[in-house]
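Now for chain A:
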Amino acid sequence: MTENRTGTVRPLLEAERIDKSFPGVHALREVSMNLASGEVHALVGQNGAGKSTLVKCISGVHAPDSGRILLEGEEIGTYTPKHAYDLGIAVVHQRAQLLPWLSVAENVLLGQMPARKGVAIDRGRANELTAALLARFKLDIDPEAPVARLGTPERQQVAIAKALFRKAKLLILDEPTAALDAERSERLFALIEDLRREGVGVLYVSHHLEEVFRLADSITVLRDGLLVATQSTEGLDQNEVVTLMAGRRLEAVGGRNDSGVSAGNGKPEALVLEHVTTDVLHDVDLTVHEGEVVAITGVIGAGGHDIARILYGLDRSYTGRVLLGGSPYEPNTPRQSIKRGLFMVPEDATRDGLVPWLSVAGNITLVDLRTISRLGLLSLRREEAVARRFVDRLRITARSIATPVRNLSGGNQQKVLLAKALAAEAQVLVLEEPTQGVDVHAKAEIHLIVRELAGEGRAVLVISTDIRDLLLFVDRVVALRGGRVAGEFVARETTYAEVLDLTVGARGVQAS
Partner candidate 1 sequence: MSTGTHTETPGPTGVRLPARFRNVDPFSLWPIAVMVAIIVVTALRSSHYFTVFNFENILSQVAPLGIVTMGQAVLLISAGLDLSVGYNMAFASICTGLLIEHGQPLWLCIAAGVGGATLVGFVNGVIVAQNRAHPFIITLGTSILLFGLDTQLTGGAPVDDMKGLYTAFGGNLPRGFPFFGLPSLTIPLVIVVLFAFAFLRWTPLGRRAYAIGGNEEAAYLSGISVKRTKIYLYTLMGLVVGVAGLVLAGQINQASFNLAQNFELQSIACAVIGGTALFGGRGGALRSLQGVALWGVVQNAIVFAGLSSNYQQMALGAIIVVAVMVTRAQR
Partner candidate 2 sequence: MSRMIRVVVVVALVAAVSAITGVSKAPSQTKSKGTIAFLLSGPDLYYQYGLKGAQASAKKLGYDFKVYSNPNISPSVELANVKNAIAQGAKAITGYSVGLSTEDASINAADNAGVPIFLIYGYNKKYLNKKNVVGFMQVDVVKYGLELGKYVKTHGPAGKFAIITGQLGRGDAEGYRQGFLQGLGCKGNLAKGEPPLTCGKFQYVATETGHWLRPDGYKAAQNIIAKVPDLKMLFGENDDMTVGAHTALVAAHKDKQVYVVSMNGAPYGIPGIKAGWIKAENTDSPAFEGLMAVRLLDAFLNGKIKGQKLYLSHTVVATKANVNDIVPWDFFKNPAMVTKYMKMPLLKPVANPQ
């Protein structure tokens, strides 16, 4: 904390009555909050509550319509990202903004590259500096590696390193664990502890309330642009926060049906994997019955994503057998998978799952245009009817069915993807990270929807790294480690810790 002339200690960051509107949306209504050096302050709220707008004001992307922001007692003045950066405010976004064709060192030191005699770039020194920085925070990445070759978690770590290089005073983290598995999340938490000790202020934006309660000293809750609460986390409990976020009590999330699930629910086998082996996977056996929701979890790279790709015809280089509905299943393209009745919802909805400028109805009906065709031509009326059916069923909120899908919130976009699965009349669904980046309430809704879909006789395979979330709504959990099935649990009979252990692997089942 900095001391001003009168000797009282001022907070690191003060936001005073920040007000910001966009055409049609009053995003922030006179929001005020403070953050001290060495404090971890959580920012929570539903999608659309104003979190990202507040972050953008603090980081200089937007200028508030009224109100002011002070850093160490001085008003920020100009609202540009560069200015904020110069002042010591660093942001790590949910999707790391890096330059993929440059190396790790070049990204971390962007704009700060050491130069020999002020002219030629000194790569050696740059690599040294980066390596030192990465080591200090126990981040295991090669400074010379091109960023394009790194996976999402590594990229995020590079983004964090980049923020730290500048000796940021205030570090803003936006959904940092969204793309991280349990092991890397733990490392991040340790990093945050280090930063706190060094006096860096951390603004932590997240949907994961358990993390919030574990890390944060204080919390600010926003709802519809209004500040609902800003206080210490001591004495606060999760349910209270959820209520504050929603403005009403939340129904019990999850709601699995009680039709006695154990390994095998007596229904026919919908999907069977036998001895499936690739470069990554080793002898994987898996069965999903009709009406069952089975989750595959593990650290990133453990093989869940690879299984999804195999099931959807994106990877044919495996040995072993896959049966769908009892018959051999060897698709070459997603199109063939869909014809057989299997649909996959990809991990990154905006990047891979939706056509951004196409309407909600257009996206949903894309999977089978024949259903809305009459005499070979599309019937817009039929399209609307079909889409409306799914929109109602899944409770998708959009201004209208003709809205381009890019205007929807993350949760609604996920629902549109589920609607596609229904439109494809899939009997087997493969869902990759279905609740990633989605707020608490939408998560609950998705849990409910998945259970309903399973209840109608479908088999659902969920691939996710969010163990806590999985345990709320699936029947069985299969833990993968290093491409092998490390263990299988009935969801209601196991704990987060138990599953986590197997995926990370201190103790654990030997490969069978």
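Definition applied: a residue touches a chain if its C-beta (ideal position, glycine included) is under 8 Å from a C-beta of that chain, and two chains touch if they have at least 3 such contacts; residues count from 1.
The candidate set was assembled so that all candidates are chains of the complex that A comes from, given by their letters.
Nothing here was measured: the structure is a model prediction, and the numbers come from that model.
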From 1 or 2, the one in contact with chain A within this complex: 1
Contact footprint of candidate 1 on chain A as seen in their complex: 48, 224, 312, 333-335, 337-339, 344, 346, 351-359, 362, 366-370, 373, 376-378, 380, 388, 391-392, 395-402, 404, 420, 424
